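The complex appears here without one of its protein chains, the remainder shown in place.
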Amino acid sequence: MVWDWLPTYMPLLINGLWITLTLLILSTVIGMIFAVPLALVQALQSPYLATPARAFCTFIRGTPLLVQLWLLYFGLGSLFPMIPGIRQSFLWPVLREGYFYALLAFIISVAGYEGEIMRGAFLGVPKGELEAAKAFGMSPWKVFRRIWFPRAFRLALPVLAGETALTLKATPLAATVTVLDLFGVSNKIRQDTYRVYEPLLLVLVAYVVLYFFIVWAFHWYEKRIPQKR
Amino acid sequence: MAQPGFPEILSLGDQGYGDELLRGALVTLQISACAYSIGLVIGLAGAMGKLGSNRIVRWILALYTTIVRASPDLIIILLLYYAGTGLLNSMLTARGYTSVHVSGFAAAVAVLAFMYGAYSTEVLRSAIQAIPVGQIEAAKAVGMNPWLRFRRIIVPAMLPLAIPGMGNLWLNVTKDSSLIAVVGYTELLLATRQAAGNTKQYFMFFLCAAFIYLAITLVSNQAFKRIEARFRRGMPKLG
Partner (left out) sequence: MKSFIRVAAASVFALLVGSAAAQADLKFGVAAEPYPPFSSKDASGKWVGWEIDMMNAVCKQMNEKCELVEVAWDGIIPALTSKQIDVIWSSMSITDERKKTINFTNMYYDTQTVIIGAKDGDKDITPEHLKGKTIGAQVSTIHERYLQKYYGAGSEIKTYQTQDEANNDLAAGRLDYVQADGSALDAFLKTEQGQACCEFKGQVPDDPILGEGVGGGLRKEDTELKAKFDKAISELATSGEIQKITENYPELKPVIVLPTS
C-alpha cells in the first residue's frame, strides 16, 4: 500500500467530506419538511391529496435512486436547450451544478421514504390521546403541534435513524453527476495516481465512521427524550 | 441523421430500443435472482454460524455483516468488482492454477451476493431467534440430528417470520443491481443510458427505465403477499 499521495489530496478530501455532509444534512432536513405533509394527507385520508401522495411515495420507493438522479440530471439537462432564456435567468448558476441535482434527488427520495414512515407513525399514535386533546378544547393545529407530531416523531425515531444512515450510504451516487463529494475525490485520486485500492479504502473507512456516528447520535437523542411507559 | 419519433423509438426490433430495454430488464432480473439466491444461502449459513457456539466464526460473521451494513453499496461494488477478480486470479496463480476469466455477469452476481449475504444473515438470524426454544428442544429430545432439525423444524418454523424481511431484500436487490451500470455491465440502466446517448432522448428513456423498475417492484410486492399468505397458513392473523 502506498499513501504518499495523502498530503497532496488532503484539502480536496476535507472539501469532499464537507460536501458529503451538507448533502446528507440538507437532504435529511428538507426531505423531512416535505415528508410531514405527504404523510399527513395520507393519514387524514384527504379525498384529493391522499392518492397523489401515495402514488408519489410508491414511485420513489419503487425505483432506484440512481435512475431518479440520472433522470433529473441528464433528463432535465437535455431539455434545457428547448427552454429559451434559461441561461440568462438568475437560477442558471444553480442549474449548472451537479450538486443541485444530487441534492434535489436526495430530498425527493428522503421525502418519499420518510413520508411512508411518518404515515405509519401518525397512524400509530393512540386515538384516545388525540381525542383527549380535542376535549381540552385544543384547535386542530394545536393538537398537531403539541400532541400528534411529537408523539409520531418519537415513534418513528428509530426508523428515521436507519433511514438517515441509508441516505449517507446513498450520497456517493452524487459523484456520478460530476459532484466532487468524498467518493468523487477518491475517484479523482484513483485516476490521478493509478492507485486503485488505497483511496477507495480510505473513504470507505470515513463512511463507516460517519455511519456509526449517525447511529450513535440518534441513539443519544432518543435517550434524551423523556417518556413515560 | 433524422431522429425517429416517440412510438418508433421504443418499438421492438431493429429500429427501436424497446427490445434493448426489455433485454436489459431481463439481465437485471437474472442478476438480481442469482445474487438473491446465493445471498440467501450465505445468509442461512451465516445465521446458523452467528447462532452457533464457535466464537471465532461468530466474530468473523459479526465483522462481515457490520462492514457491509455500514458501507455505501456503490463503494463495495466498485472495490469488489475491480479488486475481487484480481485477488481471485493472484490467489489461483499463487497456488499453481491457471487464472480464469470472470465474466461481467459473474462478477456482478458475486458482488451483490456478497452484500446481500450479509443482509440476509441478519434477517434470517432474527427470524430463527424468534422460534420458540421449546420447539428446537423438543426436536432434540426426539433424537433428530442437527441436519434433520434444521430441515424439519428450523427452516419451516422460521420461514413465515422471515418472509417479510426477505421480500424487502428482494426489492432492494433489484434496485441495487442498477449500481452495476456504474462498473459497465449492461443491465437495464446501462442499456437505457446507451439508448439515451444514441438518441439524445435522455428524459424519456430514463423515465421508461423508472417505470420498468416500478413494475418489477409492484409485481414482486403482489407475489410476496401471496407467498406470505401461503406460509402463514395456520398462524394467527397479523394486526
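Order as written gives the chain letters A and B; numbering starts at 1 within each chain.
The rule is simple: a residue touches a chain if its C-beta (ideal position, glycine included) is under 8 Å from a C-beta of that chain, and two chains touch if they have at least 3 such contacts.
These figures come from a predicted structure and were not determined experimentally.
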Going by the touch rule at the top, give the shown chains the omitted chain contacts. A, B
Note that subunit B touches the absent chain at residues 1, 3, 13-17, 19-20, 23, 34, 37-38, 40-41, 81-82, 85-86, 89, 99-107, 109-110, 151, 155, 182-186, 190, 193-195, 197-198, 200, 202
Residues from subunit A at the interface with the omitted partner, ascending: 74, 77-78, 80-81, 86-87, 92, 95-97, 176, 178, 187-188, 191-192, 194, 196
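Throughout what follows, only the chains that are shown with their structure count from here on.
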Taking each chain's centre as its mean C-alpha position, how far apart are subunit A and subunit B in Å? 24
Subunit B partner, complex, touching residues on subunit A are 58-59, 61-68, 70-71, 74-79, 165, 168-173, 176, 183, 196-197, 200-201, 203-204, 207-208, 211-212
Residue ranges of subunit B in contact with subunit A within the complex: 67, 70-76, 78-79, 82-83, 171, 175-176, 178-179, 181-182, 189, 192-193, 196, 200-204, 206-207, 209-210, 213-214, 217-218
